[in-house]
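For this depiction, one protein chain was excluded, whereas all remaining protein chains were kept in their positions.
We just call them A, B, C and D in the order they show up, numbering each chain from 1.
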């Protein structure tokens, strides 16, 4: 291959969300003849810096990286760009956009916005009102996706005077289901439940059932269980951000920049994120590959 | 002349740079009580551990009943009928007296379930009969809570109960009181009458002289004297041990 | 009549349900050598540990130079001039001989840096002079690699080097050979000449009779006899110890 | 000052053992202190639940059901880890093994294998992994800490290698579902399993020859070897048990939620060790009891449960759990020291 690229994912390899991202990247690599390696920072900014610098030293032509912090990667990314490497951000961007970071382009959507949208749609659909309490368990509250999505939900609720209760649910399905159910047993006045990532979204319907209550439930990401829940009505909707594109475009842009000198450009993958009963059937067969 | 039931031939044992035993040879006959004597660090415990299968020799040969053998683990030597009271007692502090005595050789049902009641009873009996130890009220006491002499008594009781052909005793009386020591020495003579051989390591030459038939004296890892009781006196023995 | 330098008055010590010492009283005069005798489990080590500040009494009083004191830790008793050879040797297997001897009382520069060379030299000297131990070639050997007697020698060397007014010896000769035992008993007499008192716990009545001025005999946690050497003989002593 | 020989006391006082109250004797027994602590905590919870049944729904049937469903996963894992700890070794890999074997089972069932075959297969893989860890640990004379830390990373990677980073559905049919997730005599099947296994482990560790060897090996390896116990075989068996129980916990968890996440089980190894330590197991081996492990696992879950029921701020839930775990352990240790007097 004449182009070498490294993709750096901020979380660890077990996170399902990145499957379509990696598939997109690999498809692009195959089409454009790119020698691609994918690395994982395991949620550690220090390690992500090591990865960026190691890729720079290894002499790749391009780096696709999730810029999950507005400050932490500024220097290492600038150094890479100075060394002549094409750097494309994906999935997360510097909050100041291109002003805050040397990356040449960003491919992704705004997670905060998707949380805000889900929140507003649930308010509208289920008539949530001032003084109500909703429940938003989070796998890892300090993880960037949880802060962004949860923050969006909180903003939507705050605007209507609705209170958001949250709890750390962890990454274990069984454990998360126990914690969520126990919380619902203790808090009978909860009017709606929001998943945050794939774990809480997967087990939410079961937890509601365990607690013996009936409340609406919405969440994020895609998995067969989640699609089934939406289909059956146990879940109102899930938010999706077309991760396949977030992998495909960065690698394609790196290849085209190197081969043909094309300038990388920003891509918004967040259009049409909202998937409810009406739209889920179309998406379901693609789960795990293009979704 | 009988065949010795145990024979060491030119045994050598090294620990890293240190040669703890060098070309050590001696033998034990049936029903014989050997006194293994020598200075601190002479290699007595190393020899005992080697015969018990704890250490593997770096060189030399071992014969049981004239047949060359290799004790590669404790089970092999136990099979050959060797039972040992170790200098460090080899007890588990966190277990009860009963469980220590029957450790590795529990009385069980066919399914392997412990016969605890039976074992407790035997434990108390053997403690009393082997060393007349006092102050142990219950076989359920943890060994870690016993006094120095009481621990030693437990180790002795275990070995006496399971003895078969050869009993190795590595300074068994070091923490025992006068009365218990007497009891142990009588025990050795009683076993001799039953044709059980013993190898007694001790620094107390009076004790050794009282029960042993022959003395093997070691110094710096080798044997320097090998003498029958008939051919020596206690004062001569003292001289041998002190002057080498 | 002098004031005793150490006096126990009605000391009681309980471990959970067990009363290890009950109303124990005895005293030690300056330059006196006491033989603390008794059966296994009589409570001798418990008494030694209590005087050394390892155990706290459950009841009773302790006097040093006639002043009531409370040893709440080892440092207090060391301050009162008490130095102990423990039955379990109290050595750290993973450290060298030198570092064991000077453990807690290192020779240091003002900044606390160790004077290792000096300590190594002293360690070898004191090992030789205190017990004439042989077979220890280097003060850098780990204690875990030593033979039983060699370990005991290290513990003795440490106590003799740091001795001040009272030396407590809990079965110090149990693993020592004849020659080293002789050396230790002479050491006790030499210290007596320097006005250092000793309390010797031993099961060997010959050794006790050889060096002690007075005998305290314990049984089941209490004192049963307290007799001066002048008033007894070795055979009578044996009777006292065995029959109680 | 010499005195004539003085007979201080004519008859030596035999029987130096004081009588103790039954409570003191209970506390002195292995796991007695933790049992007392556990019962006290339960009494408090139940009393509060009876006084304020609406505020604190501890005794509501939903809550009891969830507790019974929640405990067995950690509990079974802790049983296996506990046996290994008593034998003197660690297993940090159980969380990863739990995920790997569960995924293998789910994938196999998904592609048509009977769950009644796939579940034993999962346990077998767990056992094999445990044996491998044991083999490396003993053969290369390494600390099991480092070998199983390697296992933690390796088997987590193996999950991805086997099936990628995808969540797998598990739909075993009603018979299997009933066996591991159903209800029998009002009690959840998973909890029955946990009870049965606890009993089996009790018999194995405290009443069977093997248990004696485990305690001896962990308490003093040199002594156990010197007396002829094959310590390597004992440790291998304990490793196998830890691996097998991790896999079994994986089955229970998978049946409960009906799907497996490749990332699941992270941090479970520390929780399992914590349950054991709270239950009185020593980190250096040779000490502990099955009752202790059982109660340790129960306690961790009760604490989380009580906190959630009392509506502790969920964002900081871990802080409260931390305080309560340390507090429970301190309470336990205090009772124990009182008992020893």
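As a convention for this text, a contact is a pair of C-beta atoms (placed from the backbone, for glycine too) under 8 Å apart; a residue touches a chain by one contact, two chains touch by 3 or more.
Everything quoted here is computed from the prediction, not taken from an experiment.
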Options A:27, A:53 or A:209, residue touching the unrepresented chain: A:53
Candidate in contact with the missing chain, chosen from B:88, B:186, B:222 or B:238: B:222
Hidden partner interface residues of subunit C, rising order: 52, 54, 73-75, 78, 84, 86, 88-95, 99, 102-106, 108, 111-114, 116, 137, 158
Positions on subunit D contacted by the hidden chain, ascending: 90, 92, 136, 140-143, 145-147, 149-154, 156-158, 160-161, 270, 273-274, 277-278, 282-284, 315-319, 321-323, 325-326, 329-330, 333-334, 337
Contacts of subunit A with the absent chain, listed as residue ranges: 6, 9, 13, 22, 37-40, 42-46, 49-51, 53-59, 69-75, 140-144, 146-147
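Convention: only the chains that are shown with their structure count from here on.
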Between subunit C and subunit A, distance of the C-alpha-averaged centres to the nearest whole Å: 71
Subunit A-subunit D separation of Cα centroids, rounded to whole Å: 35
Junction residues of subunit A, two or more chains touched: none
Touching two or more other chains - residues of subunit B: 88
